[in-house]
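I am attaching a structure below and will ask some questions about it afterwards.
In this view, the complex is presented without one of its protein chains, the others remaining in place.
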Amino acid sequence: MALALQQLINGLTLGAVYGLIAIGYTMVYGIIGMINFAHGDIYMVSAFIAVTVFTLLASFGISSVPLSLLVVLLVAVFFTSIYGWTVERTAYRPLRGSTRLAPLISAIGMSIFLQNMVQLTQGARVKPVAPVLVGGIDILTIDGFTVRLAYSQVLIVVVTVALMAGFTWLITKTSFGRQQRSCEQDRTMTALLGINVDRTISLTFMLGAALAAVAGVMVTVYYGVVDFFIGFVAGIKAFTAAVLGGIGSLPGAMLGGLLIGLIEAFWAAYLSAEYKDVATFTILILVLMFRPSGLLGRPEVEKV
Amino acid sequence: MSAPPPLLSVERLTMRFGGLLAIDDLSLDVAARKITGVIGPNGAGKTTFFNCLTGFYKPTVGSVRLNHPQRGVLRLEQLASHQVARSAQVVRTFQNIRLFPQMTVLENLIVAQHNALQHASRFSLAGLLGLPGYRRAEAAAMDKAVGWLQRLGLLDKADTAAGALPYGMQRRIEIARALCVDPLLLCLDEPAAGLNPRESSELNELLKHLASVEGIAILLIEHDMSVVMNVSDHICVLNYGRKIAEGTPADIQKDPNVIKAYLGEEDADELRADEMRTDAPTDPEAVR
Partner (left out) sequence: MAALVLAQHSTSPAERLKDAAAVAFIALLLGIPMIGLTTVDQGGALRIATRWPTLCIFVGVCFAGRLLLRYAIDRLRARKQARERSAVSAPTVDQATSPLLTWIGWAALGISVALPMLFSENRYVVDTATTVLIYVMLGWGLNVVVGLAGLLDLGYVAFYAVGAYTYGLLSTQFGWGFWQALPLAGAVAASFGILLGWPTLRLRGDYLAIVTLGFGEIIRIILVNWTELSGGPNGIASIPRPSFFGLPFKPPGDDPTFASFFGLEFSTNHRIVFLYYLILALALLTNLFVSRMRKLPIGRAWEAIREDEIACKAMGINARNVKLSAFAIGAMLGGFAGVFFAARQGFISPESFTFNESAIILAIVVLGGMGSQLGVVLASLVLVLLPELGRDFAEYRMLLFGAAMILIMIWKPGGILSHREPTLRYRADGGRR
């Protein structure tokens, strides 16, 4: 019971992070209909930026936790958004209207490029970060097992919920949100209405990257270690979350993220920690087999 | 004297996409060896109708029966799209031309004969070894392809990549490719779209030849009234997914419902045949 509660907390934390990354996949898929394979690596880049900025702040002697968190978030979001913009501009935009395969291969090339770029510039070894947010609340103890809610977990959940609320407002209520949604429905028509489609797509990539950046910062705070390969597995999991929730659907991405986080946490606790990644991939294949439109997605009608 | 049974009978076909009723309770018979035209304003559900016939969409309600001379009655709505072409020999072309653009014209026509050739190649084993049975099948396929290319005046382009050819020629290649599947029923989705007048009149001749000499039934979606009215034996008019008129070309031209559908109430008096002609690929259901 206590273990289950603990895993529920851990799973929700993990799920929040996956959900944030998954939104980037889902938005890009919605607007240009392709999987941005480099999205996981964007998240990885942000984690590295977070490591650098945390270290930089520490070397300046800034010890206020809220201040350093805020600075790191802002800096990481800023630079990571530029990475997101550049990825779209260099690897995807020139390929709009190309063959089906070309943007996928270009995306994979971008993913390989980013991974190796970070490996070369930041080093191949795991980076340990000094703990930023230590401590937590002991909720209850059953049979000697203490259920603990770490402050970093509280932070992740609170930030995610706040971001989600802001993001939902952005998409449903603002003029950018309307433009973004109309691009998803019909890009040609949107362009005919005088909306700058290129700009909307660029902004979508930046927005997805910004959310991934927040996820990257959160993970750095939570785990305290970062390496150049974290984007790969996190990317697949977040993608699975997006597919599970219904690709193209924003609430779906969040729901999928939470589910994948929970499944992973419980699988690791009760079945086998070594095979927790296999669990995610199996879910991905099962969802694609039996419900390709996901939990909240609309079924795709093949256009003939 | 009773009429021969229809080749294809569509009964109470309905196709719903969420809240949109794309086809509403459509019933239609298609006679063998005849040309049946399907016309209607943009968005009337013509292409959706084809997609339901050829297995690309599963209709929400209704049945599509094909009287196959050898295989008996086939329920097309229950078949997958490739089975519709393979077993029922109902073959279609596409409004926005779907060739294999990097392959040559000849290869396009050989691919259309895949099932026969694949059978002859015995899971590719006979083909790998180059056994005589396979070589004969390949030669036969080649003859058939060359025959149609000759008939459609495409022979000198046989070895050119299909995607490199002009639009009108691509339309003809698509028809030639469909003919290589040995269709009982050929469903043509706006074959005259984008053709010049000379090409259009050649198309007329070809369609008449296919129906009367080759004995292929043709179902024709077309906006070009000079083609439809000229070649069709029978015309069905759709509007908002419903059949609003059916009959011979002469009947249709006089039908007040049709005139209303095309021009709206007020303008109905000013109907002229060439105003019924619209430019094709703006059909919202086919814009990709």
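Each chain carries a letter (A and B) given by its place in the written order, and its residues are counted from 1.
One rule holds for everything that comes next: a residue touches a chain if its C-beta (ideal position, glycine included) is under 8 Å from a C-beta of that chain, and two chains touch if they have at least 3 such contacts.
The structure displayed is predicted, hence computed values, not measured ones.
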Based on the whole assembly, the unshown chain contacts which displayed chains? A, B
Of the residues B:T60, B:S81 or B:S226, I need the one that contacts the missing chain. B:S81
Among A:Y18, A:Y43 or A:Y83, which residue is in contact with the omitted chain in the full complex? A:Y83
Touching the hidden chain, out of A:V71, A:I108 or A:A191, is A:I108
Please output the residues of subunit A touching the missing chain, sorted low to high. 34-35, 37, 45, 48-49, 51-53, 55-56, 59, 75, 79, 82-83, 86, 89-91, 93-95, 98-106, 108-118, 120-123, 125, 127-130, 232-233, 236, 239-240, 243, 274-275, 277-278, 280-282, 284-285, 288-289, 292, 302, 304
Residues on subunit B facing the left-out chain by the touch rule are 54-56, 80-86, 91-94, 98-104, 106-107, 110-112, 114-115, 117-118, 121, 124, 127-128, 142, 146, 149, 155-156, 158-161, 164-165, 177-178, 181
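Heads up, the rule we're going with is that only the chains that are shown with their structure count from here on.
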Could you state the distance in Å from the CA-based centre of subunit A to that of subunit B? 47
